[in-house]
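Here the structure comes first, spelled out in structure tokens, and everything after it is commentary.
Removed: one protein chain of the complex. Kept in place: all other protein chains.
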Amino acid sequence: MKPIYILNGPNLNLLGQREPGIYGPGTIADLERRCAAKGKSLGHATVFRQTNTEGEMIDWIHEAQDKASGIIVNGAAYTHTSVALHDALKAVNLPTIEVHLSNIYKREPFRHHSYISPVAHGVICGFGGAGYELALEGLSNILKSTGKG
Amino acid sequence: MKPIYILNGPNLNLLGQREPGIYGPGTIADLERRCAAKGKSLGHATVFRQTNTEGEMIDWIHEAQDKASGIIVNGAAYTHTSVALHDALKAVNLPTIEVHLSNIYKREPFRHHSYISPVAHGVICGFGGAGYELALEGLSNILKSTGKG
Amino acid sequence: MKPIYILNGPNLNLLGQREPGIYGPGTIADLERRCAAKGKSLGHATVFRQTNTEGEMIDWIHEAQDKASGIIVNGAAYTHTSVALHDALKAVNLPTIEVHLSNIYKREPFRHHSYISPVAHGVICGFGGAGYELALEGLSNILKSTGKG
Amino acid sequence: MKPIYILNGPNLNLLGQREPGIYGPGTIADLERRCAAKGKSLGHATVFRQTNTEGEMIDWIHEAQDKASGIIVNGAAYTHTSVALHDALKAVNLPTIEVHLSNIYKREPFRHHSYISPVAHGVICGFGGAGYELALEGLSNILKSTGKG
Amino acid sequence: MKPIYILNGPNLNLLGQREPGIYGPGTIADLERRCAAKGKSLGHATVFRQTNTEGEMIDWIHEAQDKASGIIVNGAAYTHTSVALHDALKAVNLPTIEVHLSNIYKREPFRHHSYISPVAHGVICGFGGAGYELALEGLSNILKSTGKG
Amino acid sequence: MKPIYILNGPNLNLLGQREPGIYGPGTIADLERRCAAKGKSLGHATVFRQTNTEGEMIDWIHEAQDKASGIIVNGAAYTHTSVALHDALKAVNLPTIEVHLSNIYKREPFRHHSYISPVAHGVICGFGGAGYELALEGLSNILKSTGKG
Amino acid sequence: MKPIYILNGPNLNLLGQREPGIYGPGTIADLERRCAAKGKSLGHATVFRQTNTEGEMIDWIHEAQDKASGIIVNGAAYTHTSVALHDALKAVNLPTIEVHLSNIYKREPFRHHSYISPVAHGVICGFGGAGYELALEGLSNILKSTGKG
Amino acid sequence: MKPIYILNGPNLNLLGQREPGIYGPGTIADLERRCAAKGKSLGHATVFRQTNTEGEMIDWIHEAQDKASGIIVNGAAYTHTSVALHDALKAVNLPTIEVHLSNIYKREPFRHHSYISPVAHGVICGFGGAGYELALEGLSNILKSTGKG
Amino acid sequence: MKPIYILNGPNLNLLGQREPGIYGPGTIADLERRCAAKGKSLGHATVFRQTNTEGEMIDWIHEAQDKASGIIVNGAAYTHTSVALHDALKAVNLPTIEVHLSNIYKREPFRHHSYISPVAHGVICGFGGAGYELALEGLSNILKSTGKG
Amino acid sequence: MKPIYILNGPNLNLLGQREPGIYGPGTIADLERRCAAKGKSLGHATVFRQTNTEGEMIDWIHEAQDKASGIIVNGAAYTHTSVALHDALKAVNLPTIEVHLSNIYKREPFRHHSYISPVAHGVICGFGGAGYELALEGLSNILKSTGKG
Amino acid sequence: MKPIYILNGPNLNLLGQREPGIYGPGTIADLERRCAAKGKSLGHATVFRQTNTEGEMIDWIHEAQDKASGIIVNGAAYTHTSVALHDALKAVNLPTIEVHLSNIYKREPFRHHSYISPVAHGVICGFGGAGYELALEGLSNILKSTGKG
Partner (left out) sequence: MKPIYILNGPNLNLLGQREPGIYGPGTIADLERRCAAKGKSLGHATVFRQTNTEGEMIDWIHEAQDKASGIIVNGAAYTHTSVALHDALKAVNLPTIEVHLSNIYKREPFRHHSYISPVAHGVICGFGGAGYELALEGLSNILKSTGKG
């Protein structure tokens, strides 16, 4: 079975130091460990990456087409501005879950629109790092129900 | 420990017959059973209700203030039009998770705005009935981490 | 053959006293008699109701699914604000005609948009009470042409 | 007694071949016959015309002032863009019914606004050719109630 | 002389516990007593009610037509979304004062528009419970100057 | 010296009978005589025309390029919708004065925008028929100051 | 104890002759007397002024900082356009009540937004001259409850 | 017979040096002379003033109520921002002609809306200084036709 | 094999004299010759027409249904305002290419929206007269690939 | 060499007491001294003024045309509403620097648009009083590079 | 003679597998071969590249300034969001043709605006891969007519 790709967008490498009131105290390494553990408990390998470059995130989504069973994506700031991520996710057409650490609907208006949501299977936001675990669980169910997981 | 209130808005009583392509084949009784089972496995009692009347939904949210440990709310159509639900949830100030069966961001533009999201702790949509289970899990974690669950 | 449900929204109980320059001098009882007579002449029983509560109107639409052959609906003020009525009519999927006594497009801008029109078979407005008779005639033709009337 | 003018706007000459899923299988000649028959049964002669030119339609509306007892107008595409038709109908001030074969409110947003509705007595849409018969009936009632029909 | 109806919308039953920083420490029972005392000093009986259901509020406005000399209305959240309340108040056409405890123009943009203001005689907001007393005084003057109070 | 073209748009043939409260009691023949007299007193022949067809108005503007010294145009309803008139006037590039009988800025919002104003030398509105005389005077001055009149 | 400043904006000097249907028959001298009497009955001296110049109104607000206990302000037309009045009131930070003679929400859309409301304690409109008396009463209560009146 | 007031707004004192390509080479003294001469030829005295202060312009409009037979107003930049000028002109209710030297509809979008147009009898723009002469002529006709000139 | 219809909208008869900086120096006769030559080299006869009247353009599109293999249309100003052309092209459903001499997206905002684009197979703009040759080539390919050319 | 005019708009006379969190602790006299010192060090005399009246500010800008070498302007609240200041600065056409004490783009949306920026040479905001010193330095450079300073 | 640069934006590397109903069955290698062949037949070498990174595309445009005779650019998703590509193309100022495989005006609204169109010589969309051939032909003509090809 192929692993689940967990792709993280710009500035998430600063987790733990960037606005902890919004994003929580854990670092991105903590988050990666947490995802690996949860994935393992569900029987899935995970590939966890972070980039500040929109084009690199698109490359990874393309790569996922052959190498992943599904995608969990936290587009961070690119969520709100990137038609290119929308197109990439639509093109590869894997089961995709959109995650956000914070509840983006409680924040500035320019964070209320997502180009990713219309091409995602489901959306989870506001649960901090636990949202990734819920996303893994939700994605795992989808993969199982379609005989892919 | 107080139970979790799971409150469902208008037309959700028709689950199973209303646009199954969007909402899935299960009935609302199926959904209630599924929630009760999941809640039990997490150590929570659940109170599951549905109404077509906005005012009744508000009454239940008020009732929850004393009788519930947290709320899972699917406002259905009222999600998009009800300032009153927004105010009710803000007033009782319990941990609240917003759920939608479908991914509302894939549908008509008038379903893209939610008056509930800004007063919810987290939002989960697009997972069908499984979204309620994820919400229960997420809410259970929050209650535990704050010593209430 | 099942009757036609004729459902009337908020404030229509005041017909005859509320802005007679716009809504005409007849009362809602007059309107109910007129509909019954017209229905009878076309071979249809009619069930005529009015409510000020959005949720009760939704309940009646759900009830219609089993008990009615078609719906004539005057949503009154809820026409312009209720996504829930939109969803209810879409869910039961009976032949539906939207009626308004006044020509809503001649009035305030907030009355120009209807959430009901996109889920109705046809729309008739501006004919006063006679619009209900036209709606019954139109609905009767639809039911006959589809072998249901 | 003067006849009723039934004026049809651009592209309606293509009826029967243009998007039959929306406009139905009948031709404009069928529609003319149907109107003549219905008019006759109600005691009204009918003058039925179609043009693709906005200015010609305005000329006919002006002509109607002296020669017609009322107007049934299907402005087709000009409905949505023509302030000039609005002005013409307002100027001649005959009882006027606006008709559309399709339910324009179910279609593209640019068909949701009508410059004709604010100067029409009533509006009927979504009944296909039968809408013209309903309009004739409705207009006939108006003419009779005002002693002109 | 008929009493003054004082009608309160959704969530106002929570007064004293809901966001005291905005709404003040008094309960709705306190507010009712305060209104009764002020009314008495002005020579008016008062009928004080609260509901979370839009339709019930409309029913009360209709009832007021025969039983009340004037209306003081705090539509709360329905202020901003209810065309039906607008229509009800316009239909009964009694002297009406709109009141809000908080200054709604200092709050979220979706609270800046009121469907009630255009059908009210006057508007008072931002004075907390004292605003009801000012409204009673203002309404009393209007009733006296028109020989109804 | 070439004459001044005075071009009138849709429905102006109805002058004297169409909304006299707005447009005044004079007919279009009266207006034509008035313009001819004023033109004569200023030393200009005038060509006065009216049409209900947008395309015919464009043809006349093109014709004016060779045959007229300047244009006075009352676009009537086409003022607000016709990019084609805008283009025609811009293309022929003759001194052009826009006239309206009524003060269009006192009327419906859809009459507040003019596609003609940005390509006119000057604009005069609200003087009734006298506005044409002022326009002739203004245009005459322009022609004289540029050695063309 | 310092007096209450009552500051009136442009055109209010014409009271009694300007649109009496909207503003009532009383003159500004009547209004001044009425305020003085009411103030006296509440134990407050009043300083009553009117100006047509925005800058003079700002000067008076600044002056109030040292010389007044509170402000009642009717910004008239400047209400809708003056960021400078907003800033002045925010800077001096005295208890401020906004008053309008007419119900501005029943009038043209450009009168529906106020730059003063977000920096006022409360707002009263639609009561004619009596609104000033209510404002004095409301302001007096605030001053007393904060130990300043 | 009372004189005609010709009131000029901000920056018009710079005529002749400010953007001569738009406003022409004449100074404001030239313009005043030209108006006096034209007024004299029509039998009207003229009072010609300019100010950079909105409040002073309002004072002059109020003064005109008793001392002038009509007003010609070039609000300059205040045209686009001053509700107060709108109110002043509406209050005094004298025959008023709005003039602009340039064609404001050919310039920046923020110059396309005028608060003065809806309260003016007529509007003339784009004729440079000659527009004032046309305005005097137009206003003279109005005064004569109403027996005031 | 049927010819290709090349239909040109309002003001294009002025080519060569109208804003040559935008539209180039060639006349419409030059353009017609160029199209005929290109068509011949591709094995297609061409019918080249121009009109200033929207209705005549619609008539030609209807005529094309039987007599043409495809349409090249330059709607000129009607591109931006004509729902009727949209409907006509949609109704006849021939392979259609939209052409503009200038790059309409570099010009005024009101030229950025086209009612024709959503019903065209392809769009070419900004190539001057050469755009017609490209369109002929593109259309020829489409006709050949579908066995019609 | 002529001095630099430093012109300050409404409410800036309150510096030091008005929202010190935003505007800093210094008074306007401090600011004047600071500017004089910095100007002197750069070899420029300075004229420093403040007014609450828009018209006075315009008068000073006009005066600057003859008496100043350049302008530093802090329009304060008038920045966002005054077309008249825009016109005045454009008319005198001196090198102009716009300054704001606070970073206006961090504040309310109505402070994000400036009518002064499009007619200024440069803009400096967010540096408190130091911004005036930077502006003097920047303006001094411009004057020197153009041989005027 | 320098080659023509053909630059392709994000996700175009997936051609042939991404939504073949919209983009056609050919791969990007097919497209490259097709362009090379067409270029050769016209006497132009071609450099064909694709990237998912906005910055890399900008680098290539800068490189083109010295090394290319012209640019054909398919910005894909960046078309709609990249001011930086707009600036890059404007800065190098080579003859540029914008190409899209699909007709972007038939798709989602967020694809209707292009930042590239205002800085392109011409635009071609909706012809699939054949659009690149048309673009090469069009660009070749431009280069020849300016003596560069």
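Letters are used for the chains, namely A, B, C, D, E, F, G, H, I, J and K, taken in the order the chains are written, and counting of residues starts over at 1 for each.
To be clear about the criterion, a residue touches a chain if its C-beta (ideal position, glycine included) is under 8 Å from a C-beta of that chain, and two chains touch if they have at least 3 such contacts.
All figures in this text were calculated on a predicted structure; none of them were measured in a lab.
Novice: Can you tell me which of A:W60, A:Y78 or A:Y105 touches the chain that was removed from the display?
Specialist: Of the candidates A:W60, A:Y78 or A:Y105, A:Y78 is in touch with the missing chain.
Novice: Please identify, in ascending order, the residues of subunit A that touch the omitted chain?
Specialist: Subunit A touches the chain not shown through residues 9-11, 13-14, 17-19, 51-56, 76-78, 80-81, 110-111.
Novice: Can you list, in ascending order, the subunit J residues touching the missing chain?
Specialist: Interface residues of subunit J facing the absent chain: 103, 105-106, 112-114, 117-118, 120-127, 130-131, 134, 137-138, 141-142.
Novice: If the missing chain were put back, which residues of subunit K would it touch?
Specialist: These residues touch the chain not displayed: 53-56, 58-59, 62, 81-84, 86-88, 90-92, 115.
As a convention for this text, only the chains that are shown with their structure count from here on.
Novice: So if I look at the partners of subunit A and the partners of subunit I, which chains show up in both lists?
Specialist: In this structure, the chains that contact subunit I and also subunit A are K.
Novice: Would you mind naming the chains that touch subunit G and likewise touch subunit H?
Specialist: Both subunit G and subunit H are touched by J, going by the contact rule given at the top.
Novice: Just the number, please: Cα centre separation of subunit B and subunit H in whole Å.
Specialist: 63
Novice: Where in subunit A do residues touch two or more other chains at once?
Specialist: Residues of subunit A never touch two or more of the other chains.
Novice: Going by the touch rule stated at the top, which chains touch which?
Specialist: Chain-chain contacts present: A-B, A-K, B-C, B-E, C-D, C-E, D-F, D-I, E-G, F-H, F-I, G-H, G-J, H-J, I-K.
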